[in-house]
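What follows is one structure encoded as structure tokens, with my remarks underneath.
With one protein chain withheld, the remaining protein chains of the complex are depicted in position.
And then subunit A:
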Amino acid sequence: MNDYRYDYRTVQGFILSAMFWGVVGILLGLLISVQLWAPAANFAPYLTYGRLRPVHTNGLIFGLGVGAIFGLFYYITMRLCKRPLLFPRLARVQLWLFNAGIVAAAVSLLLGQTQSLEYAELEWPLDLAIVVLWVMLAVNVFGTILKRREEQMYVSLWYIVATVITIAILYVVNNLAVPVSLGKSYPLFAGVNSANVQWWYGHNAVGFLLTTPILAMFYYFLPKSTGLPIYSHRLSIVAFWSLIFAYLWTGAHHLVYTPLPDWIQTLAIVFTMFLIAPSWGSVVNGYYTVGQDWTRMRSNYLTKFFILGITFYGLQTVQGPTQGLRVVSQLIHFTDWVPGHVHMGTMGWVTMIICASIYYVVPRINGTELYSEKLANVHFWLVLVGQLLFSITMWITGIRQGWMWKATDEAGKLEYTFMDGVIGNYPYWHTRTLAGIIFAAGMVVFVYNVLMTIRKGRAAQAAAGSAPTTVAA
């Protein structure tokens, strides 16, 4: 049992790092939300919206998201392989490199070093660092799986393997570039081809950093938390293969009505519609799993995190494909609808499941119970309200804005100037900041609760007067 102790400390290191970068990313989100309605809140040159927004998105995707992925992948892999990590020291080095990398990434973005590719902003030296980090992950995950002590690979391991492979392919191809200095490079691809490669990457970064890893967590921690087995193994199989197959065809739905050839757009739209099926395969599986005993919603505080999380995943994967349709895209594309959509996925699905997984893991690796279920409930309601207020506000203003851009009179003249649309956004942008504050408050409660749980574990161990022992889950 003590074999795990060192590895669990690394897992906890990743979890705490992810939480730290998560809070930083969310606070930056608040600042840029203010900048949208108060231009005086821009502090040139380093703290303008244009430089800060990538710090917000990268901080949350790579800091919170990837940090949680590293930590929780290791936890899940160890449990499902019934053995410690194959290279525990490598994982510890990875933890330090990860944090150093995030700091360097944030600094480089504030300095304006960017490839201008969404979610691939980081310049080539940091790209290399990310490749090294990902190879470290791959070596440990695959090595541990190969030396596993449980023959069958559970669903979560499928998603972990698919994540590790696909992100490697995506990241390397989209970041191919010719460096001209330490902080500046020009991507290999140009124009319409550059757009096509970028959105093949961009959409699948969402797919394989913010969907498949979260599904790996969902399939592991939902049954663990509730004590209910996954409803259908066959449905898990069908959903897995069809999801990872269909995802890679869909990137061009981000380029509807652009100069990209129509056939690529249409192919992407068709596969995007198809993608509803495997997504809902997991949604249905989640519902039917808890459906075996709905009273868990009341008796187990974590159940509602998972059910609400998967519900937002379900909504996200219907809304997303709808947006891909040309008739919808022409109205809402480029408007505030889009951040509304993205934040339902990130605040509602990704963060909800990551937090629930952390709530499950941290007490176990510290040999204690959660510090306060009551605070966990407060956290739940704050983030739920914050996220709904955020997304709904943005959907409304997005439709309003798209409609104002389109409105013409009988003679074909435009009814509104661009500024009319911007001015109409202000009340909604104020509301979004309020929503962000509510959400951030919820996340602060979460962080407090987790830190107090760790402290409680330490205190209990000290009181027991023995060397800390680790309880296997």
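Note that a contact is a pair of C-beta atoms (placed from the backbone, for glycine too) under 8 Å apart; a residue touches a chain by one contact, two chains touch by 3 or more; residues count from 1.
Criterion: contacts and distances are computed from a predicted model.
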UniProt lists the protein of the undisplayed chain, choosing from "HTH-type transcriptional repressor RghR", "Cytochrome C oxidase, mono-heme subunit/FixO", "glycine dehydrogenase (aminomethyl-transferring)" or "Ferredoxin", as "Cytochrome C oxidase, mono-heme subunit/FixO"
Among listed residues A:98, A:231, A:271 or A:390, the absent chain is touched only by A:271
Checked against the full complex, the residue among A:13, A:29 or A:54 that touches the missing chain is A:54
Among A:39, A:229 or A:427, contact with the omitted chain is made only by A:39
Given A:10, A:140 or A:166, the residue that touches the chain left out of view is A:166
Had the left-out chain been drawn, it would touch subunit A at residues 35-39, 42, 44-45, 48-51, 53-54, 112-118, 142, 145-146, 148, 151-153, 158, 161-162, 165-166, 169, 173, 178-181, 184-198, 200, 241, 244-252, 254-255, 257-261, 264, 267-268, 271, 330, 333-335, 338-339, 405-408, 412-414, 417-419, 422-423
